[in-house]
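Can you read through this structure? Questions will come right after.
One protein chain omitted, others in place.
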Amino acid sequence: MNPSNSQRCEQSGSSADATLLDRYLQVRRHTETMIAPLNPEDMAVQSMPDASPVKWHLAHTTWFFETFLLSTSLPGYRQFDPSFGYLFNSYYETLGPRQPRAQRGLLTRPTVGRVLAYRRHVDTQMSTLLKSGLSAETEALLRLGLAHEEQHQELLLMDLLHLFSQSPLKPAYDPHWPDESGRSGRFKRLPGGLVEIGVSTGDFAFDNEGPRHRVWLQPFEISDRLVTNREWLAFIADGGYGRAELWLSDGWAMAQSGGWEAPLYWVRDDDRWQEMTLGGMRSTAADAPVTHISYYEAAAYAAWAGARLPSEAEWEFAVRENLLEQVDGVAWQWTQSAYGAYPGYRPAGGALGEYNGKFMVGQMVLRGGASVTSAGHSRPSYRNFYRPEQRWMFSGLRLARDADLNRPVPQALLVSIDVKDAHYD
Amino acid sequence: MNPSNSQRCEQSGSSADATLLDRYLQVRRHTETMIAPLNPEDMAVQSMPDASPVKWHLAHTTWFFETFLLSTSLPGYRQFDPSFGYLFNSYYETLGPRQPRAQRGLLTRPTVGRVLAYRRHVDTQMSTLLKSGLSAETEALLRLGLAHEEQHQELLLMDLLHLFSQSPLKPAYDPHWPDESGRSGRFKRLPGGLVEIGVSTGDFAFDNEGPRHRVWLQPFEISDRLVTNREWLAFIADGGYGRAELWLSDGWAMAQSGGWEAPLYWVRDDDRWQEMTLGGMRSTAADAPVTHISYYEAAAYAAWAGARLPSEAEWEFAVRENLLEQVDGVAWQWTQSAYGAYPGYRPAGGALGEYNGKFMVGQMVLRGGASVTSAGHSRPSYRNFYRPEQRWMFSGLRLARDADLNRPVPQALLVSIDVKDAHYD
Amino acid sequence: MNPSNSQRCEQSGSSADATLLDRYLQVRRHTETMIAPLNPEDMAVQSMPDASPVKWHLAHTTWFFETFLLSTSLPGYRQFDPSFGYLFNSYYETLGPRQPRAQRGLLTRPTVGRVLAYRRHVDTQMSTLLKSGLSAETEALLRLGLAHEEQHQELLLMDLLHLFSQSPLKPAYDPHWPDESGRSGRFKRLPGGLVEIGVSTGDFAFDNEGPRHRVWLQPFEISDRLVTNREWLAFIADGGYGRAELWLSDGWAMAQSGGWEAPLYWVRDDDRWQEMTLGGMRSTAADAPVTHISYYEAAAYAAWAGARLPSEAEWEFAVRENLLEQVDGVAWQWTQSAYGAYPGYRPAGGALGEYNGKFMVGQMVLRGGASVTSAGHSRPSYRNFYRPEQRWMFSGLRLARDADLNRPVPQALLVSIDVKDAHYD
Partner (left out) sequence: MNPSNSQRCEQSGSSADATLLDRYLQVRRHTETMIAPLNPEDMAVQSMPDASPVKWHLAHTTWFFETFLLSTSLPGYRQFDPSFGYLFNSYYETLGPRQPRAQRGLLTRPTVGRVLAYRRHVDTQMSTLLKSGLSAETEALLRLGLAHEEQHQELLLMDLLHLFSQSPLKPAYDPHWPDESGRSGRFKRLPGGLVEIGVSTGDFAFDNEGPRHRVWLQPFEISDRLVTNREWLAFIADGGYGRAELWLSDGWAMAQSGGWEAPLYWVRDDDRWQEMTLGGMRSTAADAPVTHISYYEAAAYAAWAGARLPSEAEWEFAVRENLLEQVDGVAWQWTQSAYGAYPGYRPAGGALGEYNGKFMVGQMVLRGGASVTSAGHSRPSYRNFYRPEQRWMFSGLRLARDADLNRPVPQALLVSIDVKDAHYD
């Protein structure tokens, strides 16, 4: 278990019986703890259109609370700075124009110092609001704001790693950042049938995780662990990046034009592979799960391995049955499911309806959670999504395959589940 | 019924008891009939990377028979021209390098005349092969080749319409090309449940249409007809192209950057809309189904109409139950289903495994068939697919929505199906 | 002397005492003779934005006579087709909108047949006009129109070579197209001083060739011949394409991004270089002048050879003194002069003022004439111009250098010119 994991576990553990205010302050302070190793220059620069400056993450998450809670629910609240609505709105068309995403790095002002003052201002006001008690609707917005900030905690590290990987100096965010470890997985067989997936009620979840609904699954097998760097090296050694027959058409074109021959942050140094990590440049750890791969690479690997990616329903079903290891805290896992609405899904009205709904095309679903995901943030119904060519998130893969009735299964791996139970009735 | 439809019906009618050779010659001659109004210049030019010159379609469909049938199954067969393997391979990586797709229009040689000689040569040799009798495997390849040429018959007209629409002269392919007509649709309610979709056995189908498999459907409602130009004009008049809240995020960006304010071939002439058709520029026919829209536009329209697009399983289920009008021969209909493999799908080995399988990401499924689709080519399990921003195919939409138990349903529209029957056991 | 040269000489010789009508018909018929080896597909396609389809050249040169002569000077003249003004205007803003240059290849209609009918129509009407006698102003326009068509005769071959070079079949325009020959040059020394360049009066010239004006030249040396392929091969063998210190900054960037390692149409075949020519693919002729090089390459070569390119004034002065061989009919020769207005230059009013004046920035001057230049078209004051990265014209180079008084000069090469004479007073 790595330091940040243990830190996250404490946070998670203590939050069990925390008041809402405690929980709010924990999440907010954790964000600020994360920037300790950084200087203002590191926080101002944007390394590609998909990424944002660290400073922008700090301000945008704060703007969320100001816009959706303080401005609407705290009587007499005055905005910290009226220009921030334009600067730190991410993509809510309903809330008016905003700084274009690809130009967030041009905002040298406000400085980091002023953004931190903004955070303190909002935190003070939020404390007042929380002490006054919240309506159910406002509490739901608060929980959404906290989940939102946790998402940005992960994005902040993803974006920082991309920025640092672009520097010839290859700076380490944290020289003690732990290596991942792991081992190769084994297939578990599941009977399929009529199962239910999606969130039901109670605890916080994003709107795209529901409604809970029935799905029919064929019998299938799924690996209990993620594919490792060692296995990926075998794929490379077997010419996997140069064999068109393994690749989807768009993926092959992308791999050719981008000169892909390994995961995003891998650099060949003579005969050895090194990898840019949050701990700086390091030798690739053979037993760690492979990360920073696109959907296209994941699908090509699966074809090479005589398998396929699981559907998100298969993944969720297997997780709910407690059959898998390395579910979260390791790497997001590509599924073969395109991101779309569940049956019966209706986006919320107003700005918050834009939170998830408007991205429901052209993206693939990832499940699980990564080493940089904030503790307690993910859950079995969580649907992450990225475009099939993206690689800067901590993405890996787990294999699945159709259950072949003629393929002998070691008794130890055969899982027997009563389909009735699988209904979660 | 328009002339080309009646022509297609004869063709279809007579093919019922036709020998394989008759069927082969019918399809091939139909392609050549299609180019009668064209001159060599019209057949040489490529109007955009997605499109191909007419001449290339003529040669590529011929190359298919030469490569997959004559070269492998006719003893002593000699290639018409060894360079054609490079020139007219479309996308089969397994068969070696080929002329890049976007540069097909640079092939001024071979001329149309020589391509027609190529067709005659291959037809003569194919006659010899067919008269000698075919193995089951070879016959399957023949049927695939014919389905393939029928696809290109449609592509030829799509590409030609795009080319002619780029000309300031707006030439008519056929001045007598019929207008479509139609009327607005009504919703039919279906109970859902556990249904089966996909092709089972017997008649020819592409590999991506199977395997037949079970899908669980929620109760839903689906329109019996397609959305008309009149309805689309109301969407435009209501500002549909300028209201971000109706659009998917990528679609909104595309509509803004592309300056979209109507379907692809619509041109505003003062207060009236005109449309470039295979009959030249014409006034937009109010009661005809809207065509040449992207998935993004279809989804925005559906949101505006308080509905959604059907899933491909809903569409196929409703068609198999004979509840819909305007199923094929009108326009391809966008569904909300991303194109992917059915459970248990395995691509064929070798070059033919590339036919459908390698495109299974980033595309959306369309169902039905268009006015330019060759007669008898489509069927209820047929899965067409395009990227969500494409518009030059004859694409329209049919609405669906979740069955709202509180919404009163006129008795006449309530369809009762026993779920058991829906299994198609 | 090659066939086309001899052909051109006859043409040129007979035109000395030809009537204007004879001269008109000679030029027009020569254009039509040039397309004999081509089929309609070859004439419809555009291979890059800088190039135009052959069919467009045929029509545009005709439109020039129709627009600037028939429409204004022939009473009762009616346009052949009103749409042609839009289709075949090249760049005259004054004459209204026109088909965008990069989309000339989309004009499959009018066909080649109809364009040839257009040419016959205009030729008939021009005969009527010419027989009726011309004003001095109209005669000047006629001579401009003929010079314009001769320019397009050269462009037609340049564009065709580019188109055919893009084809995997590498068609020959004329299998008997002669190879060029030559030998290495020697430097001639000139004293410089106050000289005059530019056209004075009398014979036809483009407006950019005047006014005649004085230029002060330092003593210089200039080669009597062009650089050969053999010499260029030595530059390649010496790593010339990979040595940044020889290149201009923009040129180096272009060579790197474009992967340049030889002139445009050179292809390495194992150890030998081949070259795409109007005679098809051929072995590079060692003694022929190098062609199809950019200004960047010419400047890098000159730096490598310890020399420089001549200024256009040096070039013209040396030619007028009859000191050079291979002046025209071989290859256009890059100079180090940026294209700009001569002192006192004033563009003509109206559309014809656009003929040359509006291109006077960002281009470099070439002098001389190429093997594909129409006979009698060029002259010592002729200023051709292209952007420094362009390569599809028949461009070569001739070296020059500052006269080094310490460098011994063989008596035979020392040219003595009285500076007074150099004034051309």
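Lettered A, B and C in written order, each chain numbered from 1.
Following the convention adopted for this analysis, contacts are C-beta pairs under 8 Å (C-beta built on N, C-alpha and C of every residue); 3 or more make two chains touch, one makes a residue touch a chain.
The structure presented is a predicted model; accordingly, all values stated were derived computationally and were not measured.
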| item | value |
| --- | --- |
| Left-out chain, listing which of the shown chains it touches | A, C |
| Listed residues A:34, A:87 or A:205, member touching the removed chain | A:87 |
| Options C:121, C:143, C:170 or C:213, residue touching the unrepresented chain | C:213 |
| Touch criterion as defined above, residue of C:173, C:252, C:317 or C:392 at the omitted chain | C:252 |
| Chain not shown: contacting residue from A:103, A:181 or A:200 | A:103 |
| Contact with the hidden chain (one of C:35, C:299 or C:397) | C:299 |
| Interface residues of chain A (partner: the chain not displayed) | 39-45, 47, 55, 83, 86-87, 99, 103, 105-112, 163, 166-169, 171 |
| On chain C, residues whose C-beta touches the chain left out of the figure | 91, 93-94, 194, 213-218, 244-245, 247-252, 295-296, 299, 308, 336-338, 340-341, 343-344, 353-354, 358-362, 364, 388, 402 |
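Assume only the chains that are shown with their structure count from here on.
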| item | value |
| --- | --- |
| Chain whose average C-alpha position is farthest from chain C's own | A |
| Chain closest to the assembly centre - both centres taken as Cα means | B |
| Geometric centre distance via CA averages, chain C-chain A, whole Å | 60 |
| Intercentroid distance (Cα basis), chain C paired with chain B, Å | 49 |
| Rounded Å distance, chain A centre to chain B centre (Cα mean) | 37 |
